[in-house]
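To start, the structure under review is shown below, and the notes come after it.
The other protein chains are all here in position, but one chain of the complex has been omitted.
The block that comes next holds chain A.
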Amino acid sequence: MRMPDHVLGAVLFAAAAAYAAMAINLPGGSPGEYGPELFPLLIAGGVALSSIVLMARRFRSKLVQASEVERPSRNWFNGAVVCGVVVYSIFALPVLGFVLTIGPALMMILVLLGVRLRNAVMIGIAATLAIEFAFRNVLQVPLPTGPGLWGFI
């Protein structure tokens, strides 16, 4: 995900252009007045200018920065699993409730990060129940209950 400055500049320039295009097409926006498009257009202009500066750096200095050369190891699979667990919780929480959604997900990430299965199960159960108790009973935050037995707890 680490990009050289000129690539980052190009990505941001494209994003600024898309944002500006959406701003121009906002309903109620008309040129010459202080409509809802004015402030977003100023922001898009600022991002576009900054992106050009980032891209221009490439031509100003031919020296490749050390940070661009160094490629420390990245475990993208772990990152994808964490994001996957968050997406899963979006869909599973209303159906399964907090305990049945979070407990297994927590155990899975613990195992993924190298915690022994037995410890992961124990930590997963204890942490899920403790967080459920703290939020539901102490802080009075209504977490989704889910079906069956958990619905009555």
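The rule is short, and it goes like this: a residue touches a chain if its C-beta (ideal position, glycine included) is under 8 Å from a C-beta of that chain, and two chains touch if they have at least 3 such contacts; residues count from 1.
Just so we're on the same page, contacts and distances are computed from a predicted model.
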Missing subunit (named according to UniProt) among the choices "Formylmethanofuran--tetrahydromethanopterin formyltransferase", "Tripartite tricarboxylate transporter permease", "Cell division protein FtsX" or "OadG family protein": "Tripartite tricarboxylate transporter permease"
Chain not shown, touching residues in chain A: 1-3, 8, 12, 19, 22-23, 26-29, 34-36, 38-40, 43-44, 46-47, 50-51, 53-54, 67, 72-76, 78-79, 81-83, 85-87, 89-91, 93-94, 98, 102, 106, 109-110, 112-115, 123, 127-128, 131, 135, 138-144
